[in-house]
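Every protein chain except one is present and positioned as in the full complex.
Showing chain A:
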Amino acid sequence: MSDNTSKEQNSIPTTKVERSAKFVKTGFKIGGNYIKHYSKKLFNPDMDKSELNEDNAADIYQSLSELKGSALKVAQMLSMDKNLLPQAYVDKFTQSQYNAPPLSGPLIVQTFKKYFGKNPDQIYDKFNIRSTNAASIGQVHRAELNGKKLAVKIQYPGVGDSISSDLKLIKPFAFRMLGMSEKELDVYMREVEERLLEETDYELEVRRSIEFSEACANLDNIVFPKYYPELSSKRIITMGWLEGMHLKEFLATNPSQELRNTIGQALWDFYNFQQHEMRAVHADPHPGNFMITPDGKLGAIDFGCIKVMPDDFYYPFFSLTSTNLFDSKEDTIKAFRKLEMILPNDTPAQVDFYYTTFKQMISLFAKPYITDHFDFSETAFFEDLFSFGEKVAKMPEFKQARGVKHFIYVNRTNFGLYNILHELKANVKTDTYKPHVEAVL
């Protein structure tokens, strides 16, 4: 058992490292492609970019096809393999932006002048021109105003533009690689692009942060920074500075089981309250988006990525996980059809196959919801998820994309949540904020 535990713990970070290494390599190659392009262009000004795009896309394509086998295994499962591919793009882009060098002081001054017409030291009492942290598509600076400590997040220029153009660049290669029709893939790509572009809109993020932190204010043991819309703009967000440790640092202090349970419970409540009471969820449960405050509370800091769950997804999906729907094969298939997990043209044999596999898959996924408590330190559960994911990834039946587009982010959210709870080794009361599904089916 102890052996298994350490193995499981290791497996997740390892894939992460492998994954980043892969992306760094691709980044180098692409950088090389640009240099090649410009040096050729010096001698032949008429040269267009088609060769460059081909070179880039080929390298991205290569790295993605290598990734498919090795990384992202757990998440692959519920995303039904193919649907997850756009997620690889998401990771690739966030990764490349994450690796961006810090903005220079003059660019920060320039950004403030552009949006407020003033230098940062005219806006705040104190402003540290050197950044303290990197955010996913920007960086964070410490500041002070009227005795209050602030965190000022500044976005890298041109992020929005590059997301759209990069996605366009890769599309044709993705079709080729997956053997999917453009129409099929487009649905998923658009979903990803929409979320990514939303993340670059800091004005929207401020509005949502305020809305979500107000709605979640009554939850136990969770705190949010205060947001300052008047000191925020399209590329700048000013919020209160939240004192605390990141998950890794927190775990390194050897916290008591009780404290880990408290934090885990806060996280569970936070997510399930959003999913079932707000029908919109903070869809980026990345450990970096949370802090553990000195008084043992969970601080949530980044509302850039919000997934809204429409009724035609919410009801069929959660009646699968949280009612006795599985007792009736007919009703289950009906729900699978609504979620496009079973398609209209499937043969009876196919319907049967997908019915069995998806039922197995969802029963496994919904395990924490079935009892009133769940111990996320349980390695066996994660190994089951893992091996099932691997099995599914190898099935030829899953070569084709299945499932509505909403799965991409809902899966990402729930797997991210499970993952953090597992790292916390938290024992959580899972019957708080239950899905509202009884009324419908």
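The rule we apply is simple: a residue touches a chain if its C-beta (ideal position, glycine included) is under 8 Å from a C-beta of that chain, and two chains touch if they have at least 3 such contacts; residues count from 1.
Heads up, the rule we're going with is that contacts and distances are computed from a predicted model.
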{"item": "Chain left out of the displayed complex - its UniProt protein name, from \"Lipid-transfer protein\", \"Glycosyl transferase\", \"TetR/AcrR family transcriptional regulator\" or \"Thiosulfate reductase PhsA\"", "value": "\"TetR/AcrR family transcriptional regulator\""}
{"item": "Residue of A:107, A:217 or A:308 touching the missing chain in the full complex", "value": "A:107"}
{"item": "Contact with the hidden chain (one of A:157, A:240, A:287 or A:435)", "value": "A:157"}
{"item": "Hidden-chain contact residue, picked from the options A:121, A:194, A:249 or A:277", "value": "A:121"}
{"item": "Contact set of chain A toward the excluded chain (per top definition)", "value": "101, 103-107, 109-111, 113-114, 119, 121, 129, 157-158, 161"}
